[in-house]
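Report on the following structure.
Certain chains of the assembly are absent from this excerpt, and the rest are unmoved.
Labels run A and B following the written order; every chain starts at residue 1.
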Amino acid sequence: MKKIKISVIIGSESDIPVIKKGINILNRFGIDYDFKILSAHRTPGELIKYLDSLKKSGVELIIAAAGKAAHLPGVIASNSLLPVIGLPVDSGLGGLDSLLSIVQMPKGIPVATVGINNMENAALLAVSILSVKYPVLKKKISDYRNEMKIEIFKKNYKLKDKL
Amino acid sequence: MKKIKISVIIGSESDIPVIKKGINILNRFGIDYDFKILSAHRTPGELIKYLDSLKKSGVELIIAAAGKAAHLPGVIASNSLLPVIGLPVDSGLGGLDSLLSIVQMPKGIPVATVGINNMENAALLAVSILSVKYPVLKKKISDYRNEMKIEIFKKNYKLKDKL
């Protein structure tokens, strides 16, 4: 089967630790990803060129992570027809600035925002969105959720002893 | 062509005015929608029954709007394999409570969150997500964006006179 492919873009090298937390989820679901550092502010032209290059790349969705005045996801959404998942990174103020800068997009250009530093959910949301087209992913999500359940069940064993 | 179908669920009758603002976008893109009031708290059993009924309904995505401690989108995402768009409704505190209650989902169950009261973007995000599967929508998004551009160009005419 042809690999399903997405693009993961971060605004700064300092966002790598946040991305790391969820990249195994992409692997597990068999999602191939391109990974780039591109800044809406420091490399605006290159960002647009990269987004243009995606048109023939087979990439079907973009995850964009950024901190502070996190314009990256919104700028990407404005310059691409792919669905964009915005991941706010906490780089001060608890991440409230990044969250508001991503989620409060004006009417016309939406960004699918997930929780602060929550790359796991960005990855799972990517899978969920792609599952509309690729039903095989639905089955995998179902399996993943079952494993989460089993993991929680196991944790209940001798739970009182942990207090 | 078979109609593309989504479900729009609100937690309370008071959310109707917010939904109204974006429903014409769904119509314009030819997205058919089921529309329900179902509360995560006041009709928990019925909500789950409804979500089960969606499995054979052809519905491919859910938009869920709620205010205050807005659990509806998260509870739906936990009980369905469809992608869920969460729309925070301002019912006090500027909507900050609804936004945080929707976007800060724990690892494992993501909700694609849009801005406070921004049903237009919830609808457009739905279209964007569905366009992964239905390329015809990509062309329509492109047209929609062009119209937005033209509308802005027109507003620049004799703009200084408006000051």
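Note that in this section contacts are C-beta pairs under 8 Å (C-beta built on N, C-alpha and C of every residue); 3 or more make two chains touch, one makes a residue touch a chain.
Only a predicted model underlies this, so the values are computations on that prediction, with no experimental measurement involved.
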{"item": "Number of copies constituting the complete assembly, 2 shown", "value": "8"}
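One rule holds in what follows: only the chains that are shown with their structure count from here on.
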{"item": "Averaged-CA centre spacing for the pair chain B and chain A, given as whole angstrom", "value": "19"}
{"item": "Of all residues in chain A, those that touch chain B in their complex", "value": "60-61, 81-85, 99, 103-105, 107-116, 118, 120-122, 124-125, 128-133, 138, 141-142, 145, 148"}
